[in-house]
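Missing here is one protein chain; the remaining ones are kept as they sit in the complex.
So that you can tell them apart, the chains are marked A and B in the order they are listed, and the count of residues begins at 1 in each.
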Amino acid sequence: MTANGALAAGELTSRSPRELAWRRFKKNKVGIAALCTSLFFVSAAVFAPVVAWLVNVNPNERDTAALTARGETIGRFGGMSWNHPLGVEPGIGYDILARLIYGARISFLVAAIATLASISIGLLIGLLSGYFRGRTDSVLGRFTDFLLAFPAFFMIIALSAPMIARIEKSGLARDNSARVLYLILVLALFGWPYFSRIMRSQVLSLRERDFVLASRALGASHARIIFKELLPNLWTPVIVYLSLALPGYLAAEAVYSYLGIGVQPPAATWGLLISDSIKYIISEPTYFVIPSLSLILVVLSFNLLGDAVRDALDPKSENT
Amino acid sequence: MLSYISRRLGVTLLILLGVSFTVYVIFAFLPFDPAALTCGKNCNDPGIIEANRHRLGYDLPFFTQYWNFIKGLFVGSSYGMGAALINCPAPSLGYSFREHACVSSIIGEALPVTLSLALGALVLWLVVGIGLGVLAARYKGKIVDSASTVFVLIGTSLPTFLTGLMLLVFVVIKWRWLPFPAGNYTPFLEDPYEWAQILFLPWVTLAFAYAALYTRFVRSAVIETSNEDYIRTARAKGLPEGTILGKHTLRSALAPIVTMAGLDFAGLLGGAILTESVFNLPGLGRLAIGSVIEYDLPIIVATTLLAAAIVVLMNLVVDIAYAFIDPRVRIA
Partner (left out) sequence: MANLKGKNSRIVAAVAVIALLVGGFVLRPGSGASEGGTITYLTHSEAWTHADPNRNYTGQHIAWFGSYMHRTLTAYARAEGSAGSAVVADLATDTGRASNENKTWEFTLRDGVTFEDGSAITCEDVKYGVSRTFATDVITDGPTYAISMLDIPSAEDGSSVYKGPYATTANDTAAYDKAVTCSEDNKTITFNLKRSVGDFNYTVTYLSFSPVPKAKDTGDQYDLSPVSTGPYKIESYKAKDQMVLVRNENWSAKSDPLRKAYPDKIVVRFGLAEEVRDQLILTDSDKNSMSLDGILPTNLPTVFDDNGDPQKDFAERALNVYDPYVRYSAFNVKKVPCLEIRRAVYFAKDAAGLLQLSGGAAFGGDPADGAIKPLMGLDYKKVTGLEDFKPAGNAAAAKALMAKAKTTCPAEYARATDAKRGLVFDTADSETNKKGAAIWIDSMMKNAGIVMKFNFIEPGAYYTVVLDATKQSDISAGGWAPDWANASTVIPELFTKEGGFPMSQNWDDAAYAPFKKKVEAALAESDRTKQGQMWAELNQYVVDQMWIVPGIFSKTQEMWGSGLGGVFFWEPQGAPSFGDIFIK
């Protein structure tokens, strides 16, 4: 303020909700840390070949010199050395760092696409259900209930072998690509009902708000109302859900790989690394600790990031 | 009220029928030949696969197989002939040649194990979740609150199978803080102490993740309600904080907690697959996984249906309970 109390030029600027949210987010130290960690992991995964080239490791190269004739790792901490910053896999001699970052690629790919797919479908169904109500809502609601009744986890496992065989037969994809495709499809298939329910209740309350009623009174078409009035206000739950679903799907991918229905060796994912490391857990605990810790860290940082984003966008909720 | 219940019941039955039919369709049209999986090493002998296919009814048209299955649920079914005749009384879910027993009795044996696991975990996570959540809300900003936040973070980030694995490998095997389990499962009536000893780590594993979720939920629910006007009135009136918490705040949060707990519990009954696998408990989850690996079709179908039925029925129970509480729901 200037001396006489008037506002100086440029001081009073209205800030858009997005700017306000960003400022709030910046103040949240934990959120920033989570953002950095998450970005770190994502870029390590995306730029895996670059990282591998820099550190000079290869996910498919067996370093038999790093193992004894019995297949045990030489040296402490599972064979950590300059050649192998995170050690080698016992029995076969793959570099763990390389397999970790290349494995992250697959995990992130599956999680990202599954999240986007289930959000898109859930958004569509939830919108239609909540906006049109009546018959549309009943039919879609029954269908959603029907899908929700299926024990998803178990069905995914039970159907994996025949469904993957079908995908391969149809020529769409082979081997690991087929398995990745299967996982994405089923995760999205069983994932969208939850999101559509959330969207539906949001839309139900939004459509009674003044600005929507006003739009309708003015004679706006359904499409216009949906795109111009409803969607922009649905961003918040979408982004929040996105940031919370991603770690969920990451962990799910790890579980399915651990159970053996995800990607198969010699490709690597974190779930596979964990399940393989169990066999050696007493004699080579490092091999178990590394992928487990990574998984926990990634899920943790995305969870924290999600919380921080939600706080920034909607400060009235939860942790006030 | 009655019409609402009967309407919901009707819909539930339809959903169950739909689920069973879908499951049957999916498993009927497979690239695998189920008969070929029934003859072990002798499948290169001529005629054996055909004989098995015929006897197990895999050569019947699809709808006949499905109809036989539904019929079996009400009147039982039989397989084989002569001295090898096997009768499975109603409700018959088929016969498993791998386990040499009727599927319904196999499930009957596995159910108490999963039930014990789920119930114990439920009690544990409710006690911890509600208790910690209330404490954290009451002493917001203090150490208890921070500790609970850490607990929530870790609990929601650790996948269950990792928790179970780490507990088993480090607590039991490496560090020997707990003794090896005496068996795979001891029924409660036989030896309550051994029953609890065997189930202790699995309970902790399962409860850990849920307790974290419930702590977070209860904490935020209590905080939100605390800011309501009627609570402020109660405080202004001079009621002690404990009474406020117990009588007013918690009661409003209880309804959604009960719903969540009911649905979570139902989900667990479908088979806490990972926990049972890690700790080798002979429950429904282990049964389900084993049936997939060995491709034991009757058990796969039966466990899928059972899990779906439990969830659907629980939904029905919850819906009806809500209809009692909130009359508006009946019109929807």
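Definition applied: a contact is a pair of C-beta atoms (placed from the backbone, for glycine too) under 8 Å apart; a residue touches a chain by one contact, two chains touch by 3 or more.
Just so you know, these numbers come straight off a predicted model, no measurement behind them.
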item	value
Hidden-chain contact residue, picked from the options A:30, A:52 or A:92	A:92
Per the touch definition above, residue among B:27, B:151, B:195 or B:295 touching the missing chain	B:295
Contacts of subunit A with the absent chain, listed as residue ranges	60, 62, 64, 67-72, 90-93, 161, 260, 264-266, 275-276, 278-284
Residues belonging to subunit B that touch the chain removed from view	32, 36-52, 55-56, 80-86, 97, 99-101, 168-169, 172-173, 180-181, 183-185, 278-280, 282, 286, 290, 294-295
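Here is the rule we go by: only the chains that are shown with their structure count from here on.
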item	value
Geometric centre distance via CA averages, subunit B-subunit A, whole Å	25
Complex contact set, residues of subunit A against subunit B	142, 145-146, 148-151, 153-155, 157-159, 161-162, 165-166, 169, 247, 251, 254-255, 258-259, 274, 278, 281-282, 288, 292, 295-296, 299-300, 303-304, 317-320
Subunit B residues within the subunit A interface of the complex	11, 15-16, 18-19, 26-27, 30-32, 153-154, 156-159, 161-162, 165-166, 169, 173-174, 220, 223, 270-271, 273-274, 288-289, 291-292, 295, 300, 303-304, 307-308, 311-312, 315
